[in-house]
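A single protein chain has been omitted; all remaining protein chains appear in their positions.
Letters A and B mark the chains in the order given here, with residues in each chain numbered from 1 onward.
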């Protein structure tokens, strides 16, 4: 059962305190800038406290939270991404100028808090709590789209209903698991005694499905396109990056990195193939940028799951590098998309309107191409090395079918990424008067930083591959091997 | 300190400088009239420094002590056993020389016409060069793959931005084909590395270490196929050649030259260095199919070339035909054939590159590539036409010029393996005469169709540049012996090549 000595990783209380302060401040006097600022400071503080914790972890592992290198890594990723997203939305051109949006950073912080809770959780309770905090705050965030208001609301409602369904399934699974093992420890239920073996399997599958929904793998992906399109661009980035990292981190935590049970293998196999092919095929014909990125994020989760499915000594490096590459590149793309949006032209997300970007904004266009190439897995971006690592894990385990799918998916992916670059290279029909020449400086800085990260990471990826993954709770034998690294 | 990293990095840095120069010039242009081509001079300076460096490497080794001229090694990603390993042997050296010569040609003849964003053009151009040189010297498989992919991106942009009417589709096609096949090679590389890891417990991407990997015949064949497909797409071998005509046709002149002159050669280089040398036994087993593909390439390329009316497309298909000889030569399994393939690559690089330059010059003046509309140019542009005639004749395999040397050696190596294949291939020579002379009689030696007064002949300086290429070709055709000694691939697996030489006469 839950230990009474509360072991708590420090970032969580820091965030909580920060959010409380922000709430209080909002109640006192409303100010958008201050709200953003305090959000940033809170995140910075929390970032500083990564790796610290209060209390001591009980030896039997029966604690609410856990802290190891994997949690720290994903926590850092989440917090950095949240900061990027805050920065992106600070002076978001789509915001209604007439109303104050100081609850926006608050919701963002709440989302980050939920994500962090999921990352740090070692028990079903905090995990579910984190999931719901994230989900509810996201719903709020999604509606922030000012124009057209209906689209935002529709997206939010969809998200609410569907995530409710999936949460219910997940909760049911948790209940079953508790029924089987009598424990809320965050790990797959293991049959003890005379309980039918179907029960723990059913519990695992239901929990898995819940997570798959949040990860939006095919066939649970339908909501993502509509929701991301309906949401403001930074929120779409939040959906694509923060929530996915958090869920994936929890997935890794839950199933560990050892050899999965065979039924899980089968399910993952099918899901990965569907995800990669489906995600890429869906993206092929998209005309909206956010929809396309939604599809591509689906496909990327598919690639990640390949690495997840292939335990071994390359796995840790592959997953960490891929997460970093995906985060940096996707955030970069979203930052540039945000930069292109102006109050006059709120729909900067239509790909066809990007014609001639190379001529009007050479730097942004080059950075965008770099990010897209990185997503497609082409040097010199970090995505190249990431995809290389994924392929290496696949080859190591001789998952030939998956590798084939990976290649087909990559080729299709290449097509739509290149297509965007192609559009940007097309000479504009008219002199580019419609595009704003001045990009917000903080966005420019963000883009530059992310570009540097992507390039440096691509050229010198050696630093990023340290063994970070948690040990498998199912197969403790792996522990020794992992600690050796 | 080995000069190899400098050799690789110099072009991209120079390119960056060229770009910066242009940007700075644009900013200062308001105050002072721009001295038009500062960035062009920057590029030229880069090329000259690069050439000097290469000359230093070439002539710094009067007596070759070992098979490899230069070596450089530096850890890169130690946990994966990846390092920056660069090695230079005669094959790499001669192909790099070819690249530089062609780059000079482009610099002198084809890049001055670029007026839109010329700085970026030079940057991308030199970046491609970096990728190509890197490909030629990398002996770490990861690094090789890195460069292999790296050279695609700038080329894609070059085609997509500065190309002709249907450029973007062509660029996409080019990228997709080469990238997609590259992924197969990636899998093969990983398969080899991981097999090596399993067998020896050492995770490394070192070419020389991996060459010693014991492989089962099936696995070795599979891995070799992965490499082969990637190189076959690049070379190109016939069923997967379809990107080439479009890309060559739509690319701007300088990019066409780079594509035909050097990019294709990376495929041939890879086949020699990786297919045949890493998997000698699998290569022998695969040889009949590969040679069949080579012949099909020779005939198919020449055949389609006969039917083209677009002058650049015609040259592009003729490239396919010529590259068929390269495949044929490499897979004859004899040193003679490989030498022939190398000479063929060098000669084709020069002749096809020059032909593309000429086609580009024609397009600059007449704004068409349709041979029906160009008409005879000899009366108006004798110098350009004479050069065109020379290179067309070279590409039809006139003895005494470099292409013939390559083709002859390849055929000579093929004959003992299969006289039928060799005889069939000579049909390609007849077809070559048909397409080359068809072009000559449509474009150069025909009744003029355009007012001669509108056309300006090549300036004398550019003609002189062409003359240098002609001299190269003649030397390659009449005195190939030094090149043969010079450009042989260093025997990584001395045993493999010598043991197979027994098959040859």
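Note that contacts are C-beta pairs under 8 Å (C-beta built on N, C-alpha and C of every residue); 3 or more make two chains touch, one makes a residue touch a chain.
The working rule: contacts and distances are computed from a predicted model.
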Missing subunit (named according to UniProt) among the choices "Cytochrome P450 hydroxylase", "Nitrite reductase large subunit", "NADH-quinone oxidoreductase subunit L" or "Sn-glycerol-3-phosphate ABC transporter ATP-binding protein UgpC": "NADH-quinone oxidoreductase subunit L"
Hidden partner chain, touching residue among A:90, A:186 or A:220: A:220
Residue among B:6, B:20, B:366 or B:445 touching the omitted chain: B:445
Of A:21, A:41 or A:161, the residue in touch with the unshown chain: A:161
Residues of subunit B in contact with the chain not shown: 238-239, 241-242, 245-246, 303-304, 306-308, 335-336, 339, 376, 378, 382, 386, 393, 398-400, 404-405, 408-409, 411-412, 415-416, 419, 422-423, 426-427, 429-430, 433-434, 437-438, 441, 445-447, 478-481, 484, 501, 504-505
Absent-chain interface as seen on subunit A, which is shown: 150, 153-154, 157-158, 161-162, 165-166, 169, 198, 201-202, 204-206, 208-209, 212-213, 219-220, 222-223, 226, 262-264, 266-267, 270, 278, 281-282, 284-285, 412
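In this text, only the chains that are shown with their structure count from here on.
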Interfacial residue positions of subunit A with respect to subunit B in the complex: 314, 317, 358, 362, 369, 373, 378-380, 384, 388, 391-392, 395-396, 403, 406-407, 410-411, 414-415, 418-419, 421-422, 425-426, 460-462, 465
For the subunit B and subunit A complex, residues of the former touching the latter: 76-80, 120, 142, 145-146, 149-150, 152-153, 156-157, 160-161, 168, 171-172, 175-176, 179-180, 183-184, 186-187, 190-191, 193-194
